[in-house]
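Missing here is one protein chain; the remaining ones are kept as they sit in the complex.
Coming up: subunit A.
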Amino acid sequence: MFCMLPAYSPTSTCINVTQNGWFFPLDARTLVLHDRHLTFGLNMASCHAPQASFFPQISPPFSADTSSSPIVSCRFPCRYASLQVSSPSSGTFVPRAEEKTKTERNIFACAATASRLVAEKPAPTKKKTTITKEEGLVLYEDMVLGRSFEDMCAQMYYRGKMFGFVHLYNGQEAVSTGFIKCLKEGDFVCSTYRDHVHALSKGVPARSVMSELFGKATGVCRGQGGSMHMFSKEHGVLGGFAFIGEGIPVATGAAFKSKYEKEVLKNDKVDAVSVAFFGDGTCNNGQFFECLNMAALWKLPIIFVVENNLWAIGMSHIRATSDPNIWKKGPAFGIPGVHVDGMDVLKVREVAIEAIARARRGDGPTLVECETYRFRGHSLADPDELRKPAEKAHYAARDPILALKKYLLQHNLADENELKSIQTRIDEVLEDAVDFAEASPLPPRSQLLENVFADPKGFGIGPDGRYRCEDPSFTAGTAQV
């Protein structure tokens, strides 16, 4: 098996493959090696190419409306145990999990190191950037907001302002920002208990999220949801779920509604997509597989985003999963499975744009596995003793915010002052959010019985013959129901 990896130029690269191979142009920036199979970003249109053919037809153009460089799919056994690539956005990667055994390293090794062949050709000095200055600053601000918000949450938790289970998103911002900033109003996002940043990226004001965490009546869910249940009808955030896997069917239902609206209600203007975020642990859950099947079956406009941070509380993904390559599970259902470096917002964004366009076109779902990491423990109650310091250090070096900052500065898209002013602005937003939350009132007793039912007649008819909700003490929250 011979594979020839050409230079970086997005338009001219090509790869010649042998059996089981695909033949496509390559964008080497999203190159990752797993288990001696080479996979990089995925060209969605090309997924329909038959896998059996020796030189499958290249379907031109790969996707009509891709503004960024074409991303390709390639899976074939490669003689190189490790393949190196240097990314313009965050420097050379080092193989992940160096301390693991050789077998494990083969499975999960080599996040990337540039191949000899690639390294031979010098990278062009003036690389065309994939984002504009405005886009870059939007991404940067969103990630900084996410990070600062979570840091503030930790502070407030330890000061006794919020309680219960709080799961922080530090380190994973690239996934949220990368995907959600490509969505538009009307699209849906469905998350897990690690949902603060998803809500913020989707547009829920920091004030509302913070006061929800404080349990105040001005919270986005009136204080009734809490950290793990962020919902926003206005911004299309469908939750916030405490049990893993629960949100995936809900996101599938929202995607079903989009399809229903288009095909049954004949509303052509609708093209809402749903994005479901969940973790590596969820990928062993039945709901994940059931929804992949249904979404693929009915070609629902949904993107399944796996935030693979390698740990489900204290259970390592490799200890829990027979085949840790989650992206591989997509093709089993006939949908593209993509693996992307989730610590690099630009790469995530490229994949997101492609996947979202695919969903909007009506070509169906995509499974995107984002390799990412959480810098803090599972929750604020987690002592986080099982993860090795070397692993943490490895990923800390790949901090998505620092990587984007470096990229912006290197490509002269922004200067230090602009970035600093963004940080200052975010700090002010958070100060305001905390002040607002502190000053907000706690929910009154009367709120207890509100919203249990959309139609409060559901509380039934009382002994006096009237509906219980008509009882005056009902609105005081003291009715016996």
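Going forward, contacts are C-beta pairs under 8 Å (C-beta built on N, C-alpha and C of every residue); 3 or more make two chains touch, one makes a residue touch a chain; residues count from 1.
We adopt the following convention: contacts and distances are computed from a predicted model.
Chemist: Can you pick, from "Protein inturned", "pyruvate dehydrogenase (acetyl-transferring)", "Cytokine receptor-like factor 2" or "Cytochrome c oxidase assembly protein CtaG/Cox11", the UniProt protein name of the chain not displayed?
Modeler: "pyruvate dehydrogenase (acetyl-transferring)"
Chemist: Using the document's definition of touch, tell me which of A:Leu238, A:Ile335, A:Ile353 or A:Ala414 contacts the absent chain.
Modeler: A:Leu238
Chemist: Who touches the missing chain here, A:Gly160, A:Pro383 or A:Gly465?
Modeler: Missing-chain contact among the listed residues: A:Gly465.
Chemist: In the full complex, which bits of subunit A touch the chain not displayed? Write them out.
Modeler: 188, 190, 219-226, 229, 231-233, 238-243, 246, 248-257, 259-261, 263-265, 286-287, 290-291, 293-294, 297, 450-455, 457-465, 467-468, 481
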